[in-house]
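With one protein chain held back, the other chains of the complex are shown just where they sit.
As written, the chains take the letters A and B, and residue 1 is the first residue of each chain.
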Amino acid sequence: MTLHRIEIEVDGDVIAAEVEGRLTLGDFLRDRAGRTGVHLGCEHGVCGACTISFNGDAVRSCLMLAVQADGARIGTIQGLAEADGTLHPVQAAMQAEYGLQCGFCTPGVVMTLASVLEAEKTPSEERLRDVLSGHLCRCTGYQGMLRAAKSLAIQAQTAAGDA
Amino acid sequence: MKPAPFDYVRAESIPHALEALAGAGADADGDASILAGGQTLMPLLALRMATPSVIIDINRIEALAGVSRVAGHNGSGATRIGATTRQNHVLANELVKAHVPALAKATAFVGHHQTRNRGTLGGSVSLGEPAAEYPAIALTLDAVIEAHSSEGIRRIDALDFYLGAYSTALLPDELVVAVEYPDWPADSVTIVHEVTRRAGDFALVGLICQLAIAEGKVSRAAIGWFGMGATPMRSLAAEKALKGVSLGDIDPRAVAELAISETEPLEDKHATAHYRRSVGTKLFTRLLSAAVAERQKP
Partner (left out) sequence: MAQTTAARFVGQRLPRKEDKRLLTGRGSYVADVSLPGMVELAFVRSQVARGKIRGIDIEAARAYPGVRAVLSAKDLDSLGAKCQILHGGMAPAPHVDLLARDNVRYVGEPIVMVIADSRYIAEDAAGLVFVDCTMEDPVITIDDARDGPPVHPDFPTNVADRNAPPENPALEAAFASAAHVVEATIRHQRQAHVPMETRGVVAARQGVDELLVHLACQSPHLSAHLLANTFNLPQANIRVIAKDVGGAFGLKVQPWREELCAVAAALLLNRPVKWIEDRMENLTSAGQAREQEIHCRLALDANARLLAADYDYACNIGAFPQGVDTNFLVEMFLPGPYHLPLYRCRNVNYYSNTVGQAAYRGPWAMESLARETMMELAARQIGITPEELRRRNLITAADQPFSMVTGAVIDRVTPRECFEAILEKVDMATFRVEQAEARKAGRYLGIGFSVYIEPTTMGFGVLSSEFAHIRVDPTGAIIANMGTHSQGHGTATTMAQVIADELGVEYDRVTVHEDDSSRGAFGAGAGGSRQAVAGGGAAIKASALLAAKIKTIAGHMLNANPEMISMQGGRITVEGEPEVSTTLERIAATAYADPDRLPPGMEPGLEAQYRFRSPMFVFSNAAHACICEVDGETGITRVLRWIAAEDCGVMINPSIVEGQIAGGVVQAIGGVLSEEISYDAMGNPTAVTFKDYVIPSAHDVPQIEYIHLVTPSTSDGGFKGVGEGGAIVGPPALVNAVADALAPFGGRCYDLPLTPSRLLAIIDGGEG
């Protein structure tokens, strides 16, 4: 079986590897790049737990091959907080609003919200609610993450107003 | 749920992709799959419901992505969308909004934000999922599907493209390069709606209707459905019945019933065939009434 040499920037680290064509990006990030924070909840693209930032876009890492990500810039949940441990605003909002219980779906939820906020700067609450439809959670009934979406939208709009 | 082994080819150009396709066809046990956005193919690989020997990745072929205006076949214009144009790009594209509003509206229903970031227009059109939006839009708007192979270029009318359940006119050595949507008059009536149990799911019932109006009469009608049969469906008899009818004379219920009679909905885990017919009829009746009333406003 042919191996493919790839180089991927993951959370700022450049990782080089030789991979089989069939290795999914999700498995690569978990098993070869040490990003076990990328969770595989269904491996068929429905649950959203494995969502990462791929060149800035929120995508399902179970629905890509690692080899496709050669040369890409990937962000995972593990690269989001500041080096000193300060939480990213999305992480902080999720904690403040009890947006998680078991934490398994959480990395995907956080990466979606963070990437949409990064790309769109001042998304509305409606917009953030809309993108949450791409995530399944079995613990929380979505109550906390919907509150977090609301508070993030308000924060973003307030910050934009101040600027 | 891990994919079976395959050879992976990253196509650097259209000829490279075609060469790889032709090469795969030459193998005795060869079957190649084109990897576009992967939002459908990847689950099939993970479930081992698809076990191709070769995967040809077309995502790096720059010539395949993008939206442009081209000349249409009857003198009017058309909007050409490259096969690997991401669904979220289709959603945001101004040319699409201006010239193919049905496609723009339908894209908002396609999957979720996260899958639209990868999913492509061409991938969805070529797969022909009967409950998906894009094949039905292509079918309804008389889109032309441009397929390339090492033998040359074929331009396939969408009406001739969807042959059966997940079966299309695309030959094993052909690659969908672009889909062209001929222009409709700018003031056409556009109805796109779907019923799902959960946002982003495939449609239980999906409807597309476009009407060109000239001098108070329907000059052209197109009616299509998704989730209403083993393929995307088109209601040609209902279209014909509408043509030339004054807006005031349209009987929405009769049109809807005729249109539904041309569909062949199936029963599955999510809905009965009766359900699909009943909902389709009511949905189309209501939306057509509203659209006609809106257009008749002074």
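Criterion: a residue touches a chain if its C-beta (ideal position, glycine included) is under 8 Å from a C-beta of that chain, and two chains touch if they have at least 3 such contacts.
A quick note: this is a predicted structure, and the numbers were derived from the prediction, not measured.
**Q** Using the document's definition of touch, tell me which of A:Gly56, A:Gly71 or A:Gly103 contacts the absent chain.
**A** A:Gly103
**Q** Who touches the missing chain here, A:His44, A:Arg73 or A:Arg127?
**A** A:His44
**Q** If you put the missing chain back, which residues of subunit B would it touch?
**A** For subunit B, the residues touching the absent chain are 1-5, 43, 47-48, 195, 197-202, 204-205, 269-272, 274-275, 278-279, 282-283, 286.
**Q** In terms of residues, what is the contact footprint of the unshown chain on subunit A?
**A** Touching the missing chain: residues 20, 22-23, 30-31, 35-44, 46-47, 49, 76-78, 80-81, 85, 87, 91, 94-96, 98, 100-107, 110, 129, 132-133, 135-146.
Definition applied: only the chains that are shown with their structure count from here on.
**Q** Could you work out how far the Cα centre of subunit A sits from that of subunit B, in whole Å?
**A** Result: the chain centres lie 29 Å from each other.
**Q** Could you please specify the touching residues of subunit A with respect to subunit B in the complex?
**A** Residue positions touching the partner: 1-2, 4, 20-22, 24, 27, 43-45, 48, 51, 54, 57-60, 62-65, 67-68, 112, 116, 130-131, 133-134.
**Q** List the residues on subunit B that touch subunit A in their complex, please.
**A** Those residues of subunit B that touch subunit A are 1-8, 10, 35, 38-39, 42-43, 45-47, 55, 57, 59, 88, 111-115, 117-118, 198-200.
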